[in-house]
Every structure is written in structure tokens, then in C-alpha cells.
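See below for the structure under consideration.
The complex is shown incomplete by one protein chain, all other protein chains being positioned as in the whole.
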Amino acid sequence: MITITINDREIKLEKPVSVLEAARSAGIKIPTLCYHEQLERYGGCRLCLVEVEKMPRLQTACTLMVADGMVVRTETEQIADVRRGILEFLLINHPLDCPYCDKAGECDLQDLVEKYGPGKGRFKEKKRKVPESLQDPVIVRNMDRCIMCTRCVRMCEGLQGASAIAVINRGGHSHIEPFSSGRFDCEYCGNCVSVCPVGAIMSRLHRHSYRPWQVKEQYETVCPYCGVGCTVVTQVRDDVIKRVIPKLGSTVNNGMLCSRGRFGYEFVGSKDRLSVPLIRKNGALAEATWEEAITLVAKKLGNIKSTYGSDAVAGMASPRCTNEDNYVLQKFLRVAVGTNNVDTTARTGFAGAQSFIENIFGQGATANIISGLANSDTVMVIGGDPTTVNPILGLQIRACARRGGQVMTVGEFEGLRIFSPTKLLPRQFTETFLLEGIVTALREKKGLSGANAPLEGKIKSINVTAADVAAKSGVSEKQLAAYVDLLAAATTFSIVIGKETVQSIGGSYKLLLLAAITYLANGRVYLLSEKANEQGALDMGCAPDMLPGYRPVAYPEFTKKYGAVWHAELSEKPGLNLFEMIEAAEKGTLRAMYVMGENPVCNIPNSGRVEKAFKNLDFLIVQDIFLTETAKLADVVLPALGWGEKDGTFTNMERRIQRVKKSVQREGMEDWKIVAEIAKNMGYRMDYTKAEEVFHEIAKVSPLYRDLSYEDIEKGENIYPYKGEPLRDVKEDIQIDTSAVSAAAGKLYLKVERPLFHSGTMSTHAASLMNIYPHAVARIGAGRAKMLSLTEGDVVTVRSKAGALSLFIAIEKAGDDLSVTISNNFESKGAFRLADYTLDQVTKAPCIDAVEISIEKVTA
Amino acid sequence: METILLKNIQNPNSADIAEYKKAGGYASIRKALGMEPQQVIDEVKKAGLRGRGGAGFPVAMKWTFASADPKFPKYLLCNADEGEPGTFKDRPILEKNPHLLIEGMIISGHALKAEYGYIYLRGEYPAAKHILNAAIQQAYDTNLLGENILGKGITFHLAVHQGAGAYICGEETALIESLEGDKGQPRIKPPFPVNVGVFSKPTVVNNVETLSNLPYIIEVGGETYAKIGTPDCPGPKIFCISGHVEKPGIYELPMGTKLRDIIYTHCGGIKGGKKLKAVIPGGISTPVLPPDKIDCPMDFVNMPKHGSMLGSGAVIVMDESVCLVKVCHRALKFFEHESCGKCTPCREGTGWLRAILGRIENGEGMEGDIDTMLAVSANMLGKTFCPLGDGAASVVQNFIKHFRPEFEEHIRAKKCVVNG
Partner (left out) sequence: MFSSAAKQEIEDIRTKYPNARAALLPTIYVAQREFGWLSSEAYDAVADLLNVPKATVRGVATFYAMYKQKPMGRHLIQLCTNVSCMILGAERLVDFLKITYGVEPGGVSPDGRFSLVIMECIGACGTAPAMLVNDDFHDNLTEKKLQEILEKYT
């Protein structure tokens, strides 16, 4: 116990902290500027100087650690003078443009000057002048307001790990540069904006439309983009979200955000939003009333059901919609229509991988705390760049590296490059051999404990020598041995698996090998999750074979139980998965589809095929917030309220249930409400009046969410296994798909880009993200480009068996010569147009890593 | 007095190892390597050696801290940044007697159980870099550096790291940052370098001149060495005198030699028989002295009592023709240029003071300028992150303190009153 005295008050401290932290813990305020609780200590601004007995000089409270018996004074006349003096220094070159500055009202400098003075300046010399810069797509800089606290730089280097900015020059000439201009690794996270204490770095999105005191409401909610589920705060004025900011101390992201989370909110108020129902009349979509639309849908579905049977109808739920929405949709299909034909695009990767891993390690095996990555001593990454797919999770891996942990990858991930991961780069399509080699060597090193018999059975059957690995994959025996040594030395091991692995040929076998590595290294698994509520949609039973809480439909005890709560008789026949739905639509056995909050024509591989299949349906209902490619094909389009406009919950990849809150008022209905209305019209009552009531029902039926309430969630009882018991340890026989391909010389293959600045197609309705990444491009390695005489900006036709796209070329200096990388974020220009696939027989994920393509320059 | 540090430097090949050995060089090393590290530290303690880089910190104490830290490896850094304007005392050792420094470093390395040494050499000394590298190579070739030195089972590696023009890198933590490949900005202390220094390992930083005393201390023993100089500050000191004296240059004299004697006895008095106007006794950061204050013994303990500091022992002598507003302005230009920019008072204050002084020099002084300068320097002094900012503030304060009328006249006359 350390006892110190501050301003005659005794303060007792458990562990050594800085004098500043000690003072704050006792409610004593010491002004600061360069200090920020998230950042490394700096001690540069000198505002926090205090008197300490027995020390001749004044000391900075932010850097001085407490020592037993220390006597500190923070409010003497000398100290007041010092503060005034420092503030005067900070103002001499400051433009004093507060009336014009968006920061006014929440500016630390303004507040401090108001409190300590000086009332007037004595500076009669020329001021430094720096013009306002609008060079960045999302940030506006007024660098003559900068006070050189370097908080932005310490944020960018130390926490974000982008190192896109630095202090340039020195002394009075120092300034912060270069931000983006595209050239300097800027990730546009805007975390520098969060920590800038003055108006030097601000978001461009609310320039001159934001005044802190005019913000009447703010809501703590969850980011709509990826499966990390960051806490964001929406700040609203006149029913418009003016700004989205992170919250210090929030559990998942503790004050950090990525570019999507911070700047991607503009889709909410977008002009392109659907506002009235549309009904296809004479081949064209025309505006209709809600009543018309709902009765039409109810009638049509009723007819199809009675003519062709319930299973002629299918529904697609949404990883963008809330748990409540998804729950109601699957219930609607199961009770009002009477089919288990429900699935989501989580099927394209996350769902299958999760059930595969859970089958080996038990339910909840992938529900690991994201911050655990930073505390791991070894993190292995495969199948996707976590810093772009799940950026805030990516930061945890960077933090692991910074703390001296081992980061190891299979493959090259740009976002981890400067963290110098230990990496293995196997030749194309030889990853499996490499992983087999790792498993073999690791098993020899670590032995088997006998804890997991089915898995050990598989592990024992794997025998690939290092020499074999070297011959096939090009990874040398030495490299492999070094890698395995690191794995064997790990004490807290984590493995991060991205979709590229799941969506590759032999994906389930690779997952088995990765599970084996995890098992041998005694680690835990993280599955990258692209959309905000993939986990939730699965938890809600948006799967053809599972009821909410992963109760198999094929077990009568469960269908009976759920049927009793739902007052309906449930089908015990597993429904069609996503891909089977498409096949059935092609064949004509599926007659109608209800697509909620999803854009399958873009988001399912081989989009052309999906489009054709959908056109073959008798009746297509699309419920969305935008007129997507899929919606354009619909017979009825139902406009829903979107994120920011409705209440509910999301469940993130850690299986943390979090509240999504309504921030702005908009006319219309929530997804669940629309579905409930249709159900009512079909004669099945769903009388929920608000999302919370839906959640009550979820908490009643799903063992996973048992007895939870919104209150519990707010209190933080929101992380798996919640109040309910974890489900049984499903250990069925481990099935694998060992399909394989080999690379054909000279061929080009398609690679799907998962960019930092986009997510699905929703982000393309956010103007700022579009400014950063405006249109689809085909990225090609410099070597290949040269071979094909392509230069940056050329237009090419990229062709595969499945389709063709015309795209601009972007040349990647470090890109390989075997692939062309295209994102799947731009409607009608998505990589999935080209992505013909086969299905992994176990995970049912589409394998899209062997799509051969050709590229051809379009001559002007 | 027999010279110790500047011995033989006038010989044509003084930088060559053979020449150095001929004059008895590298004899101490055998002796030192035969001693226990602690014995070496004890000798240095008896010698009462204080650091010659400017602060005068007791060397044995610093070494004891570093040697007590259990972390390995340990590092010995030689501060050859010699950036303090007016100072050119280390350069002759670096260029003409590099083996003296290398021998001193090997001895110190042994005392500290440090296996790695770097000489942080300022970028402005390109010739010294080549000379040092050649000397280091000679030392490696003769097994004085590297593994198992002279068969004694001791390892010491030495390399030169060249700075690139930043005065602040003379400050030891800034030096460490710079050696690690970063900007030379001072670090928060504690932790002190002796515990967490370069590459986070225990590190001792000593000046070139400091380290060059070691062979002699080992040769004659601490007690004999301590008889040179003053009781609180024993040993020889290299003084470097520039400006208006008859014989400027470097002089190795006992610590505590009076400033007046340095100027009038050793340097032959003021050039051309002119009148002395002011002296900066220890490099530009030390307080200026008027002619009636030069009867002070030049050492770390006595100088502060006489209103200035020993600093690096760089004496700048100015005769009556010199405009002190101009000198003060030039000094502040230096501080503004060299401020690392980390802390507010130094970054903003140096520029502000420079701007006012520039105006006064240009004949645009205003009533109240002197008071503003005093207020600005008061707001800096004691509030900066490192001593550089203090130095800048105290330069202005002392120029005004001793020569206020000259500043006032400049303002009033709106032109230079010394040189028209």
C-alpha cells in the first residue's frame, strides 16, 4: 500500500500509478493536454506540472510515479502561473479562430484558457500560418491549431499501428504529416480525430454542421459493419446522425474504431433509401401502399403453400439484421409457412466453420474474447487479413506483436507487414501439405494427451515429413522447423482463421488440421466474421437444420417443444441451405423466396447463376433498405427500417449480445414488424409491439439466451454462456472433405479482396467510404501487369467460366503473379460474378479459390 | 603541467596504434583487465572523476548503478556529440588520440561488464569517423577489441554511430533514442539509462574526455590522480578558448584553474590589447559573465557559486567591439534551431525570444520588450522537459542581468549602439 498526500489529502493506492492517475482517482483535477489514458506517457505539454516536496523542480504529474510518503500540491499560486504561462505559449501561434472552429465547445485548449487565462497575449511577432487542408477524404486538418501534443501520432503508431503520420521536422517547425494523400499507409480509422484535443484534426463529414451543444441526443449502440461488434456512440441533431464516435472504456473496442465504424454511417440518411413498398406491375416496380403490399405477399405465399406445399417457399435471413428480426423471420417460415427452408449468407463461410470446430471442441469453442489476442504470447493467422476483415480484432494482433508476442502467418497479410510476423508462404494450393507437415512435426514435439480421442485419432493418421513439405510447398525444412518450434513454445496460443481457408478446396480438411494445431498447442480459435450479426443469425435458428439455440429440427423432442411455445406443428424435415435453394429455384421446385436484408445476387458466389435462379421463381419478396440488385428482381419490395432506426440486439463473434439502439426517427417498420404483419395476414398471430418483446420470447425458447433481458445485457451479463447452460458437447464423428487441386502453370486465379473500407454493399451508400474507395478495381501484381502490358487505370475484361467483368486495373507493387484480386463490394462489379464454386461436402461452404480467369485489355 | 589527455597529439601519426603504444599506450589495459570490475570502479571512485560532458556527475556512482542492475547485456556509450557551441575539446582526442579513448572504453566496459560499446559521433565530424573506424579496426586486429581480449576472457565490441546534426542528441537519453534509430528526443526519467537504456538494457553514457581519463587513473591509481585539480573536482580538464584572445585553442589544465588565468596567462590576454567585454565560460548554454566576475575557479563546484557553470569548459571571450544583443540573438537562434520540439515552453519560448531579439537587433525594439523577454524566460526556466530549454532561458536572463543598459539603448536608439 502506497500513501501519498495531494493538497493535504491522504490517498492510498494499491499499486504504483502516476501522480495524475492518483489525483484523478481521488477526484482531484489536474489539467492535461498531451496526456491521454489510452496512450503512452509523453510529458511534453507541461501543463500538469505540480509541486512535490523535496524535489527542487516542478514535476509533470502525468509522468511522475507515486512513491510512498510523497507530498504533492496541485493548486498553488506558482502552479497557476505556470499553467497560464504554458497556455500563453500554446496560443502564440494559434489562430484564435474559435467562432469558426467545429471543436469549440469540446476543445480542451479553449476550456483550459477559459479557466486559467491568459486573458490577453503579449505576442507581437508573426504567427505561423498553415492553410486548412481538405486533401484527405474523411479528415479535415487545420494544422495551425495544432499544439504538438503528439496524441495523434502516438495513437497512429502505438495503438492503431498504421504509422501513417509522424512529427516532421523539429522544434518550432515541427508539424504532423502526411496523413493520407493515399501514399502513406493511412487506414482512415480516424482514431487520431478521437484523441486530438483541439480542432486540428477533425472529421470532414460534419464540417461546419456540428456543434457539441446542439447535439441533443446520443446513443450507445453497436457498429453495423463487422462481427467484432464495436461499441459506437451516435450523436444526433435534428434526427440526423451527425457523428459516430467510440467510447473510452467500452469492452470490445475501448475507444478505437475503424474507418467503416467511424465514417460509414452515412447510409442511414442516404437519399437512395427505399421509403415505400414497391409492387411489380406490368414488369416494372411501382409504388404501392403497405396494405396492398402486405396482403399481396400474404396471399401469394398462401397460394404457393397450398398449391406446391410449404417447402416450395424459402427465406433468407440476414447477418445485418438484429436477432429479433432474424428470430421472427425464421419463426414465420417455420410456423406460418411451415418450412425449415431458412438460411443466411453466414453459410458461405462462418457457419460451416463454426459448427465444424464446435463439433471437435464443443459448443462455444470459437466464442473467445477478442482482447485475449493481445494477451496471447503466440498468434497464428491464416486465411484472411484480420486488419481489414475485422479491423479492431486486427489491432489486438498488432498489440500482441508490440508486446513482444509472436505473430505467425501462413500467407502474406499487408496489415501485419510492419509487425514483422514469422510467415510461411507455401506455393499455391499446397497449404494442405504445409499444414499436415506442421501437425506431424508438432505432434512429434508435443505428444498427445489423450484428452480428445476423435481428434487424436485423426492427428495420428497424419504423417507428412518436412522434406515432403519442402518439395511440394517450397517451404524449406528449416523454415518449417523454426515455425513449429515457435508453436511448440507457445504458452498462450491463439489461431485466427479467415474465410479464404474455409472457402478453399479441401477447406474442411484444412480446418481439421488447424484444429489439430490448436489442440497440440493448447490454444483457442477465432473465426473472422465479416458481418455484424452472423453469430446472432445462427443463434436465432436461421439455418435449415437448427432451431434457435442450435436444437436440431430432426429431433422430435425439440420440434415438439418449440412447437408448443409457438402454437404450431413444426416440420422435422431439415430445409434447404442457401445453395440448395438456388438449385431448387433453378429446377423450379422452389417457387417463392422471402429475402430479408440480404443481397444474394451480389453476395453469393456465381452471382449470374443466382440471378438466373431468382428470375425463375414465381414470387420473390425482398425486404431491404436499398433497392439492391436482388430487390430489382423482386415482385414485391418491402422497405424496412435499418440500423440506427430501430432497437434490437446483435451477437458478435465472441457471442456477446449487445444492444442496438434507435438513434433517429424514421417512418416505417422494423423487419420483424413487417414479417409479423404478413404472418398476421396469413392467419398466424404475432403480437409483438416492440423488439424487447421479441427478445423476451427468444429468452424463453432459446437455451442459449435463457432468461436474459435487455436489462441484463446493459448490465454486462451478455457474454456466452450467458445465463443458460452451454449446450451439449457435440462430438460426432469428424467428417472431412479432402478434395484437392493443383496449380496449372501460367494460369491466373481469382482472389477475393476483403477491403478495409467496405463491407458488403452497404458501405457503398456511405459517401465518405466511397471517397476513399470509389469503384471496383482488378488488382494485379506488377510482374503480371508488365507481362500483359497493363498500366494503372487501364480497363480490362476479366473473364471466368461464370461470367465477365470490365474493371479498372490497379497495380500492386508487392502483388503475386498468379492472381487477380477483386473485391465483392460493388454491385454488378463483384468478384462473385466470376466465382464459380464447388461446395465443401462437410462445411457446405463454397470453394472459390480455384477460379481460373483470363484478363484482356479493352482497347479504346 | 604534464599533459595527460592531449599527450603526443602533435606527433604526426598520433592516431596510429603503433605510435600510441610507443608512448606507453594500452599499458593500462593489461593492468585493468587483471583487476576485478569492482576494483576498477573503486579506483575511479578514489580518483573522484566527474563526467566532463557538462553535468559533472560522479562517474563511479553512475557505474555502480549500472553494474548493480542484473540485466544483460549492458552497453557503454561514448558521448562524442560535442555540440555545445564553443566546444572543441573532444575533437582533438577523436582525431588525434583515438586509441586513448578506445583504451578508456575497454577499461570502462570491463568495469561495467558491458560487452558492447558505441561511440555516438556527431555528424559534423566526418574526419573523426574515418579515423575512429581505422583505429577500431587496428584494435580488433590486435585483439584489443572483440572476443577474449588479450586472452583474458573478456568481450567488448565497439562501433561508431554517426549523428546527423542535432545538438539535443548530446543529452544522454536523446542520444539513446537516436542510436535506436529514432528522433533524438529526450526520454522520461526515471527509468534512468543505467537501468533501462539503449535497447532497454542497462547503459552508461560518458563523455569522450571522461573516458579518456581512465588509462591514466589505472596507470597511477586513483589516489595519485586525485591530487590533480581541486579536492571536489580532481583531474585535468581540457579548456577550449575561442574569440578575442591572443592565443585561442585547447589547453589541458588542472580543474579549478581560474578563468582570469586562462584568459590572461595561458591565452595571452585579449587580442590586440582591446578591452574585455564579456565571457561565456562553459559553452553557449552557460551564463555569460561580465569582466569583473572572472576570478572564478573553473570547476563544477565553484562555478555555480560565481553565477555561472563549468559546462564543457568552452570559454568564449568577447572584446568591446562585440554587440551583445547580437550575440544573444545568435545564441537564441541556435536554441530555436536545436529545440527538439517535444515540450511546449522550449518549442514556443525559444522562437518567441529569438523573434524579439531579432527585432531589437534590427532596430525595431519596443518598449516592454525586455520585460516580455524576462517573463517568457521565467515561464520557461524550470518548466522544460530537459535542460536545453533552461539553457535558452538562462542565457537571455543573464545577458539582460549583466548588460541590460545595452539592450535598453538598442531599443531606444532603434539601432545597434555598439557598431552603429
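Going by the order they are written in, the chains are A and B; count residues from 1 in each one.
Convention: a residue touches a chain if its C-beta (ideal position, glycine included) is under 8 Å from a C-beta of that chain, and two chains touch if they have at least 3 such contacts.
Everything numeric here is computed off the predicted structure, so don't read it as measured data.
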{"item": "Omitted chain - touching chains that are shown", "value": "A, B"}
{"item": "Touch with the omitted chain, as defined above, among B:Ile280, B:Met303 or B:Met380", "value": "B:Ile280"}
{"item": "Residue of A:Ser163, A:Asn303 or A:Thr589 touching the missing chain in the full complex", "value": "A:Ser163"}
{"item": "Touch criterion as defined above, residue of B:Ile250, B:Ile263 or B:Leu276 at the omitted chain", "value": "B:Ile250"}
{"item": "Identified contact with the non-displayed chain, of A:Glu106, A:Asp185, A:Asp377 or A:Asp468", "value": "A:Asp185"}
{"item": "Among B:Glu338, B:Asp369, B:Asp390 or B:Glu406, residue touching the chain not depicted", "value": "B:Glu338"}
{"item": "Among B:Tyr167, B:Phe300 or B:Phe407, the residue in touch with the chain that has been omitted", "value": "B:Tyr167"}
{"item": "On chain A, residues whose C-beta touches the chain left out of the figure", "value": "153, 157, 162-170, 177-178, 183-185, 417-418, 420"}
{"item": "Interface with the undisplayed chain - residues on chain B", "value": "82-88, 90-91, 122-127, 159, 161-167, 178-184, 199, 240-244, 248-250, 280, 284, 314, 316, 318, 322, 326-327, 330-331, 334, 337-338, 340"}
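Throughout what follows, only the chains that are shown with their structure count from here on.
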{"item": "Centre-of-Cα separation between chain B and chain A, whole angstrom", "value": "55"}
{"item": "Complex contact set, residues of chain A against chain B", "value": "41-47, 49, 57-58, 63, 65, 82, 85-86, 88-90, 92-93, 122-126, 147-148, 167, 169-174"}
{"item": "Chain A-facing residues of chain B, complex", "value": "166, 183, 188, 190, 336-345, 347-352, 355-356, 359, 366, 372, 375, 378-379, 382-385"}
